[in-house]
Structure formats: structure tokens, C-alpha cells
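I have placed the structure first, in the form of C-alpha cells, so that the comments after it can refer back to it.
Complex shown without one protein chain; remaining protein chains in place.
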Amino acid sequence: MSKPSAMPKGNAAEPGPGLAGIDPGEEIYALASEFYPICRSITGDGVRTTLDILERHIPLERHELPTGTKVLDWEIPREWNIADAYIKDAEGNRLIDFRRSNLHVLNYSTPIHRRMDLEALRPHIFTLPDQPELIPYRTSYYADAWGFCMSQSQLAMLESIGGEFEVYIDSTLEDGALTWGEYLHKGESADEILLSTHICHPSLANDNCSGLALQTILAKLLSGRTTRYSYRFLFVPGTIGAIAWLSRNDAAVRRIKHGLVLSCVGDPGGPTYKKSRRGDAPVDRAMGHVLCRPGLKPTIIDFFPYGYDERQYCSPGFDLPVGLFQRSQFGTFPEYHTSADDLSFISPAALGDSFRWIAQALDILERDRTFLNLNPKGEPQLGRRGLYASVGGGKDAARHNMAMLWVLNLSDGSHSLLDIAERSKLPFDTVAAAADALHDHGLLADTGAGGCGAE
Amino acid sequence: MSKPSAMPKGNAAEPGPGLAGIDPGEEIYALASEFYPICRSITGDGVRTTLDILERHIPLERHELPTGTKVLDWEIPREWNIADAYIKDAEGNRLIDFRRSNLHVLNYSTPIHRRMDLEALRPHIFTLPDQPELIPYRTSYYADAWGFCMSQSQLAMLESIGGEFEVYIDSTLEDGALTWGEYLHKGESADEILLSTHICHPSLANDNCSGLALQTILAKLLSGRTTRYSYRFLFVPGTIGAIAWLSRNDAAVRRIKHGLVLSCVGDPGGPTYKKSRRGDAPVDRAMGHVLCRPGLKPTIIDFFPYGYDERQYCSPGFDLPVGLFQRSQFGTFPEYHTSADDLSFISPAALGDSFRWIAQALDILERDRTFLNLNPKGEPQLGRRGLYASVGGGKDAARHNMAMLWVLNLSDGSHSLLDIAERSKLPFDTVAAAADALHDHGLLADTGAGGCGAE
Partner (left out) sequence: MSKPSAMPKGNAAEPGPGLAGIDPGEEIYALASEFYPICRSITGDGVRTTLDILERHIPLERHELPTGTKVLDWEIPREWNIADAYIKDAEGNRLIDFRRSNLHVLNYSTPIHRRMDLEALRPHIFTLPDQPELIPYRTSYYADAWGFCMSQSQLAMLESIGGEFEVYIDSTLEDGALTWGEYLHKGESADEILLSTHICHPSLANDNCSGLALQTILAKLLSGRTTRYSYRFLFVPGTIGAIAWLSRNDAAVRRIKHGLVLSCVGDPGGPTYKKSRRGDAPVDRAMGHVLCRPGLKPTIIDFFPYGYDERQYCSPGFDLPVGLFQRSQFGTFPEYHTSADDLSFISPAALGDSFRWIAQALDILERDRTFLNLNPKGEPQLGRRGLYASVGGGKDAARHNMAMLWVLNLSDGSHSLLDIAERSKLPFDTVAAAADALHDHGLLADTGAGGCGAE
């Protein structure tokens, strides 16, 4: 388990987001709970309703592209909406009821209203034989199909009842639009940090009410702050939403210097970080620095071309430095894409930890820069300047003194503060604080060359 | 043990040798058995007789260089031939008899016919005290000497008999020639793959009737096929033969893009692959890809300047990308260079496995190339094109789908299919098949830049 109390805290007085000292876990959880009941899909009113809630927290730019619009190699599909769905027995009892769980309907299902026996119905039923009490989450976006998802026990009930069932899906698939939300926080520089999360899943708490809520609160808390980078927050339907955004934003794409996709950020597992395609982008190193510390057992994964929208951002024509942050890795936990991914699977504590790690990584990206030692020959006399922390200060003082020596030794113009933190195995905060102290005493000059990986 | 049934098979319909699906183990064993009885050395009629047999399978170009010819830093030695040899007791019984094993004579022995007692004979006797029943294989190519190799038990017999022995070696060392065989299979390109094996050892089944036979059958099976590369097969006496060939073939040397030396390919041990001097040549990576898979425990060795003719091919003035394939590594198995290296030590099954691994590596070299993703921005919509294998296809379908995503993601012009197979940890065959499917649908262009390590 992580030990939050032992973590170095970001310094809110510093330039940069400085959000790492805040714990908005409860607020994120409350917002995720609001998102949870809504039946979302890649298009339709579920997305719009979700953006309405989100808009209460941050000023949102909404975009819609009409059905049939070409976006890169894809085309905006028809819009899907659903009012109701059920399977009734002969007496008219709702045996399977969309109103009890929107997972019951195959997402993007075509409409149907027919009487049929179980034999005819069975090809349209999806269950999880190995997890007999859970309803699976299934979709059919790009092939017309209808179907019901249910627990193995519910299927057994249908079998025991037998006879004819009334099968009803009151859905529409019509020309409409693809909808996404976007928020840009302007920093001192036009260079951007991208944060992106998918908004297309229905009642799955971790995947991805958690990501939606965390990203919303992160945007909200950041909006009042002065930052070096501009921050672009995307709330997009998976795959088609990211592709639509990429197809319409060439200029913004070129400004992206770092990025994170957020999904499944509320469960107690992980943390997991999947690197960008580049593998050594500053965001990869910053996340590694934050997560690889005593008390955490992170899973750091090399990029692979499957997962969430990092697939699109990291396609070779863009090759953006965008990684994926998760708690448990998708596909590896039993609750994944089932009705067990409910509000009891996520917690304010886990959401708060995820928030802090992300904020710490952003803080590193904000504060990383490259200094030049102005007294590079021999060590400058730190004692004369009162820079040595007294030994009575214990371990923190010793780390501060070592951090000053490391910063002086490596500030030759080719090492950023993150380079120095990695090399010295000291926390970035300690290194940055030492650099600030040395800079205040005229011992360092800011090269203006930016941080690690600066072009 | 290897599990051939679990191995991905090459596809004979594909361009390239496509020999990996054939199992000529029995045929190779039968041919090795034909080679086994012949008394070969670095020169002489043993080599010529061996080439006669070999020529029944492939059209062979024979070369002879006369004694005294300068080849690089060396000179072609006198030709050695032998008719008979023995040690007889006073009654004329052949106690040690060349006709029973040609290992009994120190290879390249000068002639002798003399009566002597054991005391005089002893400096000319070689045994293996630690393996008392085995006859060692010993040579004296470049220093005039005569001698007999025998088991420790046979020496004990001589000791118990005592008295005078008749010692007879009916050999000649005269001006003649060095002989080697060569076969060139012409491919679409003049660029060559070199396969080389030594033809100078007498009755040792693994070292190297196995290599001679495998290389012959490989050449024969390849001769009927269309290949991208040309293939040069060398059957040369060790060291002096390779040096002679190198000294006379500057143009061919420059065309060699990949190469393998084959020796000791029929025993049940290994497999062993010793890398070329370059260490990361395509042939090194292809052999590594073939051998480093579940079920095999290969020994992959960095280049060192001792062993077989890779010593010459990898000398710094040539530095050819030529590795060595063996089953057990030379010098590490107790049968090595003894009479226990007989036909019971090699088997059709082991020869068949060796053949398949070599064929698989050649297949990779043939098929490796670099594609360019023509839809590099975002993923192309594979579903629309019917390219996604259905999930019902199980693990193979999932691997095919992942392979397509990997090929698309890494086909930026700087990754070949082998690069992608290594990075994705998918079998080369799977990656190549995915690339073929994508290419067929117009999603990839062949850059013409060749495979990994292309210059």
C-alpha cells in the first residue's frame, strides 16, 4: 500500500500546478457517482447529459460532428439513443430490465420488438459462464446487431421459465452527431499538456466514471492557477472521438509536448503506467519518478498498440508523447467490463492517490528546467553563503545538502532537474528546492533550454 | 526437448525458401551414413569421394588448387592419401587395424614401416585415459609426424603382449591439390546467403557427416524454389579450405549479406548459436528469434575467435555476418573427437529439428522487409475492411489482430518485420502474415528498403 503521509508534497507556492498537496478524493468520488447511472455510448444523449454535469465544474467547449463526416480513415456513425428495453415473460413480468442496469442491452443495439422462444433468443444473449452472477458489458458499434447481456443465473431463470418471451429494445440509430467536450487552460506558454479520457462507457464506475470525474476535478483545480504550460482536457468517446479530435486539430496537435490518457483510476489496484510509444518521453520519466518509490509497487509497461486512446495519439503519423495512467491495468481485474465494476469498486482514497500521483508528475513537467552552474570550477563555498542546512536537521537536511552538490555538479547545461533527480535518486522536489536555493544565491543561471527531452 | 508440433510452420506458398514445413530428417541421416565410412582429411581422395556422393544430389562446382599455391597468409599443403595401416604382433595379427576405424591413424600421418618394441612406439600412441574404451581423433596437419590413436584398452593389450610389433602406415604426402565443392543457387537478387560446412573430418558422424548431409539436402530442396537471395553452399576443408575460397572470391565475398557455418547438427543436445563478430547482424537476430522460444533451451554465445570457419569469415578484414549453428557446442560433449561420435550419436529426429530451425531462420531473412503505413494518422478502420479475425478464432485470432496493430504502429519506415516481431514478442510468421494482409488491402507500401540491418 502507498503511504501518503511519507510522500514529498508539492509546494503550492511554487510556479506550476502545485496540486499534489490537495486531496480531492471525496469530491471526485461524488462526481463519479453522478456520472454512474447514465447510459452512455459513443454517440447520443448519454454523452450530452454527462457533459452537462461536467460543465457545472469547468467551462466547456462542446463539439459535434454530423453522422457521415469523414475523420481520418473513419466516418462518424449514426447516433444511438435508447429509451427502454426488456425481456418479459408471458405474464408481462420484466425478467431482464434495462431500467435496472443499462449493461443489459448490447451497447449500440438495433431496435427489436418481437415474441420468440429461448432458442431464437439465445444467439442474442451474452453471459459470463465463469462469473455467473455478473452481467457482462458488450458493444457492437460497427456491425448492426441486437442483444442482451445478463448473468448466467438470469439465463438459467429464462431457461426454467421457457415458452415465449417478449423481447423489446426501444433504441434508435439515426443520423445525428458525435459529441465531445474540451477545455483549454491557458498557461504562460502555448505549449500544451494533453489530458484525455473516454466518455463512452455506460454504468461502469472504474471504466470510466473514475477517469471522467478525476479529469474534471483536475481541470477545475488547475483553472485558478498560473502554469507554465497550457493544459488541454479532452472528454471524448473512445477511438472515434480521439480520431475526430485529431482530424480537426492539426495546430493543437503540434503544440502537445506531454500527455496522459486517464482511465480506470479509482480501484484499489496498481498503479499502472503504460509508456508512450517513444518510451523515454519526459512524461514517461516523470510518471516513472513519481511511481517508482518505496511503498509503491507500480507496473510500468512499455507501449503496445492496444488499450485506450493512446493508441491513436501514439499512431506513427502523430507519435505524441502520451502515456496511459491506470490503477489496475485494463483487462486484468475480474470486475473489468462487468456489472461488478460498480461504485463499491472505487473509493475516494484510491481516487485521491491517483490524483496526487498525476499532480506530482505534472508538477515535475512544470518545474523541470536546465540550469547552468556559474562557478563550475571546484565547488562554490556553500557554508559562507549559509546554504548548508545544519546537520541537526537530520535526514532532510542531509538530502538537501546532497541535492545542492548534485545540482552544482550536473548543471553543465546538458542535465535538467529531472535528469539530476534520476541520477541522484533524490526526489524531484528535493532537487528542485536545492536548485531554487542555489539560484536565489546567484550560483545558477536558467539556460532557458527547458527540461529533459527539450528540443 | 523441442516440441515440433507446437512450432509455427513456414508457408510454402510464400515467397522465400519456405522449407520449414518439410522434415527431411531421415534423408539427411541416410546421407550422413553414406559419408561416415570415408577417410577424409584436408586434402586427398577422401574429400573427392565425398564430393562424388554429394554430387548425386546437387550440381556441384569443384575447385582444386595445387600444392604450394599461396592463399592469403597460407600455402596449400601436400596432398595426403592413405591405403592401409596397422600394428601387427609377431604372429602377424592386426592388433590395431585402419580398416576397422580410420581414426586409428593420426590424420595426415607420414608413412612408416618398421619393427619396434612398445618403448619406441609409445611416443607415437595417443589414447584417452579418462575414456578408456574410446579412440581419440588426432591430426598433425602442419608438422610432419606419424602416430596411432587407440583406446586405452588396446594400449593395455599391446603392453600385455610385448615384444616386437610391425608398425605400418601406407600413406603418401605428395604434391597434389586442395579440393572443395561449391554450389550457387541463384535468387532474384545477386545478394548472397552463405552456407558453409567442413568436409575434412574422417569417420565422425556428428562432426561433420551431419553438417555435410544437412547442407546437401538443404541445397537440394532449395534448388527447385524461387528465392529472393542467392545462396552459396561451400563444402570446404576446415581453415585452409575457407582461406583458399576467401582468397579467390573477392566479388562473391562482397555479395554476402548473411551466412551460417553448420557443424555438429545431428546430436540430441543444444541448440547452440554462436553469433557473428558483429553480434547484431540480421542472421544473429533471425537465429535468436527462431531459437529463443518456449520449449527450447538454446545456448546463444557471443562471437569468440576460435571454433570452425566462422573464424575466417569473421576475421577483421572480412567481418562477414556469419554465425555458427550447432546442436551441442563443440568441445563440450564427451563424444567430441572420439570414436563415440558414431552413427548412433546422431538421429533423424535431431537432424530434422536442426533443418527446420535453419530453414525458419532463412525464411525470416527472405521475408523480412520494411513497410510504410499509408494511414499513419490514427488507426485505420480494420473492421470495415473485414481484417479483424473474429474473436471466436481464439488465441491465434487475437495474435493476428495484435500483429496487425503492431505492424501498423511501427511501420514508419524505420522498423522491419523482424524489428516488429522482436518488439512485439510475436512469432515472425504471425507478423509477416499480418503485414501481407494489410498490404493486400492497400494499407502498407513496401519501402524497398529491405529488412533489418539493411544498408
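A and B label the chains in the order they appear, each numbered from 1.
Here is the rule we go by: a contact is a pair of C-beta atoms (placed from the backbone, for glycine too) under 8 Å apart; a residue touches a chain by one contact, two chains touch by 3 or more.
Bear in mind that the values here come from a model prediction, so they are computed numbers and not experimental data.
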Hidden-chain contact residue, picked from the options B:P129, B:P294, B:P316 or B:G448: B:P316
Write down which of B:L51, B:L121, B:L173 or B:I243 is the residue touching the left-out chain. B:I243
Chain B residues touching the omitted chain (full complex): 72-74, 142-143, 239, 242-243, 246-247, 277, 304-306, 311-312, 314-319
In the whole complex, what residues of chain A lie against the chain that is missing from view? 373, 375-381, 383-384, 402, 405-406, 408-412, 424
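Everything below uses one rule, namely that only the chains that are shown with their structure count from here on.
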Once you find the CA centre of chain A and the CA centre of chain B, what distance in Å lies between them? 54
